[in-house]
Each structure stands twice: as structure tokens, then as C-alpha cells.
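A single protein chain has been omitted; all remaining protein chains appear in their positions.
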Amino acid sequence: MTVQNVSFLGLGVMGYPMAGHLANAGYTVTVYNRTTAKAQAWCEEYAGHAAATVAEAVAQADIVFMCVGNDDDVRSVTAQVLQTLPSGATLVDHTTASAELARELEQTCAQQNIAFIDAPVSGGQAGAQNGQLTVMAGGDESAFAKVLPVINSYARHAQRLGPAGSGQLAKMMNQICIAGIVQGLAEALHFGQQAGLDCEQVIQVISKGAAQSWQMDNRATTMLANQYDFGFAVDWMRKDLSIALEEARRNGSTLALTALVDQYYADVQK
Amino acid sequence: MTVQNVSFLGLGVMGYPMAGHLANAGYTVTVYNRTTAKAQAWCEEYAGHAAATVAEAVAQADIVFMCVGNDDDVRSVTAQVLQTLPSGATLVDHTTASAELARELEQTCAQQNIAFIDAPVSGGQAGAQNGQLTVMAGGDESAFAKVLPVINSYARHAQRLGPAGSGQLAKMMNQICIAGIVQGLAEALHFGQQAGLDCEQVIQVISKGAAQSWQMDNRATTMLANQYDFGFAVDWMRKDLSIALEEARRNGSTLALTALVDQYYADVQK
Amino acid sequence: MTVQNVSFLGLGVMGYPMAGHLANAGYTVTVYNRTTAKAQAWCEEYAGHAAATVAEAVAQADIVFMCVGNDDDVRSVTAQVLQTLPSGATLVDHTTASAELARELEQTCAQQNIAFIDAPVSGGQAGAQNGQLTVMAGGDESAFAKVLPVINSYARHAQRLGPAGSGQLAKMMNQICIAGIVQGLAEALHFGQQAGLDCEQVIQVISKGAAQSWQMDNRATTMLANQYDFGFAVDWMRKDLSIALEEARRNGSTLALTALVDQYYADVQK
Partner (left out) sequence: MTVQNVSFLGLGVMGYPMAGHLANAGYTVTVYNRTTAKAQAWCEEYAGHAAATVAEAVAQADIVFMCVGNDDDVRSVTAQVLQTLPSGATLVDHTTASAELARELEQTCAQQNIAFIDAPVSGGQAGAQNGQLTVMAGGDESAFAKVLPVINSYARHAQRLGPAGSGQLAKMMNQICIAGIVQGLAEALHFGQQAGLDCEQVIQVISKGAAQSWQMDNRATTMLANQYDFGFAVDWMRKDLSIALEEARRNGSTLALTALVDQYYADVQK
């Protein structure tokens, strides 16, 4: 079977350009966005059309993609999807959400013979726009194989990492790493400024060695310019760390640094 | 003036290969090591000769390099150096030590018309062996210009970052960054193992994006194999963080994550 | 109206003796426990009788007390209570649970003209047995006035602290304080032992001053005997801190120490 019809639900910062790449790649794209204006704007920019409801948007789809906010949003949108999505189709969720939700929705979808893939992304807004996202996926192997070429429209690298929820768990590992990196970098820059160093110059030197990180290469200058706007959405980061801490509570891991960083973000949010 | 005679004091894990690169580069090298056996071994491997005392080792030197343990060691060795080092020479300290010490020793040396450069390194044992160290320097600009070509025998990149102490302060920034990166990575791997993920595979995927770091690229596999041997000397790391925390106390910066990581190392040391 | 009939749901470590005090105080007590054996044991020890279901237990009640496990437990038991509890009655929840749940259940109960009081307790098993509990309550003022004399059967001090949820919020403050106190005490004892001090003697001296706490007076000796069994149920403490951290996320407070202590308990749980 060749995939023809795809739907994209949620045209936010991430979803809008992702859906655009699908259209550019030649798929027949139906989009849906809760706030209608964004869907209309999208239709003016890309080939494809907008549906008035989720149910209408997915009624003919082979694959449905979604990128909304949090667990509650995913659950609510999925309920609407399941009203009309044909048996045999696949639902791919790009939202960063809990692993538990992924396991739950895989079960629910299975009852209608629909495959569910959790597929959170990293790469930020720039990655979505340039079609250079990293996609971490969980779920059935053959279902993933079917969606992979389509996902590659906007991904530099997409990989299945295990059963349902594995994509979300991998994204949690990603965010835990970032929490440590960004906080270490923030403290180093704060320290350097207090010490009267030329931090730009120091970063140039130390980024050649064992202290190097993607964040240092790409964010240190921004952070120096305005130390408290961390160059990413603090609200999303807190949501993500909250999901990771919740999962850690369940699987018995100790995440002291992550818990502490999460509390710093509480201060930053104010 | 062309530099001919150089001395190297402290043939430890770092100093031994560094002094070797100087010999290989054609300098006339005199080495000194407290424990004589190491100096003898060095003389068998490289062209150069060993002196019985620090005073003897530096009596004819244009430049003296030293790489010993901590502040106390540097202070004690420097006192011996100043007994015989000729006026006009330069003393380069590659030890990771405090910025205060560097400022103090620059003053002391100046009284004998000797330039002092603090020049801690990063790159580890491998960097020392391959001559690929990064050198962060502080001190007088022309003194640094004089020693730079010699340092380049074992450095991939050496840079002066400001007045006396600036090299040490830059190294502190380096270690603060590493503290956050390594702890975040350790927590992510611990979490991934508790979650039952194939961590190698996840690391391969996420190292393509915003969670990437030198530590992830070079240490994650080792850490997975034996999570609590961090692939570097915990004792050195604690010494370095202690120096940074002490300096932070002085310059009024807040290093909560660094302080916490330092305490974890206390547990690891046991 | 004079209160005659009271029901007690959940005869655990806390509920069993609390219900006993009600019987001893002369109230007509009907108890219910999911595991029947405990209810039978209770009936042999106290005047009162056991019901086979929640619905049966509360069908004639003026006041229903409940002390179960967590939010989910409270929600499930309340649903059963509302099947038969007469209009005009009051439901008092002694479980440590979330403030949100209290607000939600107050609304639900109000639809059947039933008052809901959140009333978590402190004082532990000993307090329950000796009738010396502290009760922190939230909810309607006149409803609280009605139940107060009955609660006094097992409370040294019971107080309403505001609208629905206020009891739970006060209990969270209580647990946050305890988290800091116990962790500080644990670190001090650990430090003292490493320093080779006679910790019992030191505690006797410092408990006379600004370092004094109920925990020091009552728990230090136990902690010294076996430092890692903290003399209270670590699982309950983690649940309570989790509730507090969740609420903090909602109300925008930063609880760094609490978050850190919660992570230590993660280690202790292993």
C-alpha cells in the first residue's frame, strides 16, 4: 500500500512547519487546528486543505500525525480521532507526553485495529522549519516501518527505540541530559561574569575540549546576552522535567540534579 | 632571544608526556620529579637529563614548566624554583590550582624579575600523550607570547585569557560545565536503565541533537559499562570543584548545581 | 441535632485506634474495612459493629470519617459513600491527599447536600493510639463546628484553617518543614559519626538551643541506632512530598530543598 492521505492535527510552533514538509513532499495533506486561523494561514502557504473538525480531518487518512500540548490534550484529540479514523490506519503522536499515556493509547487504538506510535521530537523550532528533527519512536515495529519514510520528510534521523512509550522515555533521557548541561553552563557563565572574565573568549577556548556541548556551541552567546531567557520555552521544559520526574518516581530512579533544575525553572517562570 | 633551555617539574600522569613532547620538539630539557624513579624512566625514553633537586633543575632555564598537585604543592615547588631561577626567565604553572595563588605567585616572582603564567590544561591523559591539550592561560601578555610556541609542542590550542589567575578561572568555568554535563548524563543513563531502555541506542540517537556533549560522545559507553567509575579521577574533580566553590564564595556567585555535584562525588569517593 | 451515628472507613494504622476512640467516647460507631478481618478484630476490641460494604456502613450516618491511602483511594471510597449517605450528613476525610481533590469532592458532595471536610492529621501511630492527634481542617465553617467535638475524641488540637483544601495545604507545610528538619538532622548525625563525636551527648547539648526540634528530641536516638530506617514510613513521606511538589508546581512556589529531600527518599526506598 502506498501512503497517500495524511492528516496533521495541531499547527503550533512545531506542527505548522512539519505539516508543510509533508505537503512539499507530495503527500495529500489535511490539516486541523483548534484555532481556525492558523489552519487557514497554513492552507495559503502550502498545498493541502483544512478540516473543520478532527473527525472530519482524519476520516480518509492512512496516517494521522499530531503535535499538541500535554497528556490531556493528546487524550482528548485521540478520542476525536477514533470517531472516524479507518481501521488499518496509524496514529503518530509527536507531542512530548508520558510513556504511560503512550501505552494506554496503544491499547485503546488497537481495539479499532489502529496502530499507535509515540514519536516525540527534538531539534526545536529551527529543526521543524529546516526539516532536521530527531524523532524518537516507540511502538510496533512494522507500523513504524510504514510511517518512517513519511516522517523523513521533516526528520534528519528517526528511530524506533522499543515498544510503546520508548520514544517518550528516550525523550526524557534527552531532557535530563539537557537539564544538567544547561544548568552547568548557566552557572559557569554566571561565575565567569562575576570573576570578570571575557566569557565569549573563554567559551571559544573550552568548547574545544571536554566541556563542549551542543548547548555551549549554540546557546552560550544567547545566554550571555540575556542570562535569564534560556533560549527555549521554560514552560515546555518544566512540563518535560515533570513528566520525567513522575516516571522516575514510578521506575525507582533518583534524579536529584533534575529535580533541582526543575525548581530553578520554577523561579525563572515567575 | 631564542628559547633553548627548558625545565619540567613534576612528571606525573600529565607532566611526563608533556615534557616528552618538549624533548621531541628539540628543546634542551631538564626534568625533575620528587620520586626519582619517574625521572630516570623519562630519561630512558626521551632525550634530556634529570636533576636531583628543583634548584639544580632550573638554574640555567629560560622557561620552567611545572605540573604538580594542588596549591600547597605549587607554593612549595615555586619556593625552590626561586632559589636559583635566573632573572628574566618565565615560570609556567600547568597545575589546576586557585586564581589567588596565581596572583600571589606572580607578585612573588616579579620581585626577582621572573614572569609567572598560570596555565592549567584540559584534555586529560590522552590529550597530554597526543600533544592535543587545551591550555588556558593568565598573566603578562608578552611573557605569554614568549612561551606560546614552546607550549604548542603539546597543545592543540593555547590562549591567554587575561591577567594573572585568568587561566585558573577559565579552567573553573570548564569544570563547572563538566560537572553539570556529567551529572545530567549519569542521571539520564541511570533513568534509562531503570526504564529498561537500550541506552546505547538511545544515546546514539540523542547525541545527534541538543543533548549532545563531548562527554556523551566519549564517555557514555564507559559510564554504562561501569556507572560508578566516571572515567576520570574523582579526587582531581573534587579538588577542582572545591577550588571553584571557594572562588565563588569570594566573587559572590551562586553555584548550587556545582555544590550538589561536589557532594555526590563525596559519595563516590567512599 | 445531636450526633449519634458515626461511621469510620479504613481501619489502618491510623483509622483503627481513631475509630476506637469514637466508640469509647460513646458514639454509635459503624466501621468498614476493605480487608474484613481488621473490621472483625476491631469489633471484638470496641463497642460497635462492622458493615460489609461502604454503602451499608454509611446509610444511617450523621458523620462519616475516612482515613485511606491516597487520592485515588479517597475518590473511589467517596463514590461509594455517596450512594447511600443521607442528605445533611458530613464526610470528614483524614487521608493526606491533594488540596485539589478536597475542592473537587466538596463540590461533588454539595450536590447531595453533604458537607465535605478535608482533615489530614499529624502525630503518627502513637498520636492516634493516645488520642493526641493534631487535625488540620478545611471546609465550611459550620460543618466543621458540628464535627469538632466528635473529632476531639482523638485529637489534642483540631483547627479549621480556611476553605476546602486548607487542611491539606497546612499538612503540606507540615511535611515540608519535617523534610528539612529530618534531612538536616540526618546530615548532622552522619557528620558527627564521621568526625568521631559521641553524637548522643552532642544531641543532648544542642537540643537545648536553636537547633532543637521535635524530631531531634524524639527521633535522633533511633536514627543513630539505624541511620537509614528513618523511623517513619518513607513511602508515605514520598507520597506527601509528591503532593506538595505537585501543588507547588500549580501555585508557583519553589521548593528546592523539598525536591532534593524527595530524591534522597528515592534512594532510601531502594
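Should a chain be cited, it is by its letter among A, B and C, assigned in written order, with residues numbered from 1 in that chain.
We take it that a contact is a pair of C-beta atoms (placed from the backbone, for glycine too) under 8 Å apart; a residue touches a chain by one contact, two chains touch by 3 or more.
Given the structure is predicted, the values throughout are model-derived calculations rather than measurements.
Asks: Report, in label order, the displayed chains that the undisplayed chain touches.
Replies: If we consider the entire complex, the absent chain touches B, C.
Asks: Any idea which of B:M14, B:C67 or B:L260 touches the chain not displayed?
Replies: B:L260
Asks: Would you indicate which residue among C:T35, C:Q111, C:N226 or C:N251 is in contact with the undisplayed chain?
Replies: Once the missing chain is taken into account, the touching residue is C:N251.
Asks: Quick one: say which of C:S76, C:Q201 or C:Q269 touches the chain that got left out.
Replies: Candidates C:S76, C:Q201 or C:Q269; residue touching the omitted chain: C:Q201.
Asks: Name, in rising order, the residues on subunit B that touch the hidden chain in the full complex.
Replies: Touch with the absent chain occurs at residues 238, 242, 248-249, 252-256, 259-260, 262-264, 266-267, 269-270.
Asks: Please give every residue of subunit C in contact with the chain that is not shown.
Replies: Residues 99, 122-124, 127, 134, 136, 156-157, 159, 161-162, 166, 169-170, 172-185, 187-192, 194-199, 201-202, 205-206, 208-216, 218, 244, 247-248, 251-258, 260-261, 264 of subunit C touch the chain absent from view.
By definition in this document, only the chains that are shown with their structure count from here on.
Asks: Using the contact definition stated above, find the chains touching both subunit A and subunit C.
Replies: none
Asks: Centre to centre, using CA atoms, which chain is the farthest one from subunit C?
Replies: Ranked by distance of C-alpha centres from subunit C, the top chain is B.
Asks: Nearest 5 degrees, what's the C-alpha rotation angle taking subunit B to subunit C?
Replies: Subunit B sits rotated relative to subunit C by 180 degrees.
Asks: Whole-Å distance, subunit A centre to subunit B centre, using C-alpha means?
Replies: Computed from C-alpha means, the inter-chain centre distance equals 40 Å.
Asks: Quick one: which residues in subunit A touch 2 or more of the other chains?
Replies: Residues 248, 252-256, 260, 264 of subunit A each touch two or more of the other chains.
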